[in-house]
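Only one protein chain is missing; all other protein chains are in place.
Take a look at chain A:
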């Protein structure tokens, strides 16, 4: 859903060939995961059918890659609707980590060990993101920051949970 909307946003910025659209997508959104051509053309075909874009023949021999895709009024409205709609805050309550902590307590295993292993895994990911952030441009940095703040929130939860494990064990096993 996000990819479709970002294609539309890119086309609102500028009508362009599918090939240029892929390049623009990779530059702005696909830094760690470039999009495949196939995905671009599949998405464009759907947008075309939905009336969100139109296609005009470009110069040259009229091969498939010469077509220029242009956003329609409906497309612009769709971009606006996408931006207006807030994202659902993710619900972490049923996270696998929570499930592991409770399962450890239920089975008399060490939940603290579960938390310790997870803490180190998170920190290792944060170290890697910090290294990447230190060598990247501003866009890279804010992408890494987004991940870093989320991992930091997880770690706070881990620390907090570690301090109430004893109490939690009492309730779980009752």
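Going forward, a contact is a pair of C-beta atoms (placed from the backbone, for glycine too) under 8 Å apart; a residue touches a chain by one contact, two chains touch by 3 or more; residues count from 1.
Please note the rule applied: contacts and distances are computed from a predicted model.
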{"item": "Protein name as given in UniProt for the chain not displayed, \"Cytochrome c oxidase subunit 3\", \"ABC transporter ATP-binding protein\", \"Glutathione transport system permease protein GsiC\" or \"DRTGG domain-containing protein\"", "value": "\"ABC transporter ATP-binding protein\""}
{"item": "Sole residue of A:45, A:99 or A:113 that reaches the chain not shown, by the stated touch rule", "value": "A:113"}
{"item": "Among A:40, A:71 or A:126, residue touching the chain not depicted", "value": "A:126"}
{"item": "Absent-chain contact - pick from A:48, A:97 or A:151", "value": "A:151"}
{"item": "Interface with the unshown chain - residue positions in chain A", "value": "113, 116-117, 119-120, 122-123, 126-127, 129-130, 134, 148-149, 151-152, 155-156, 159, 162-163"}
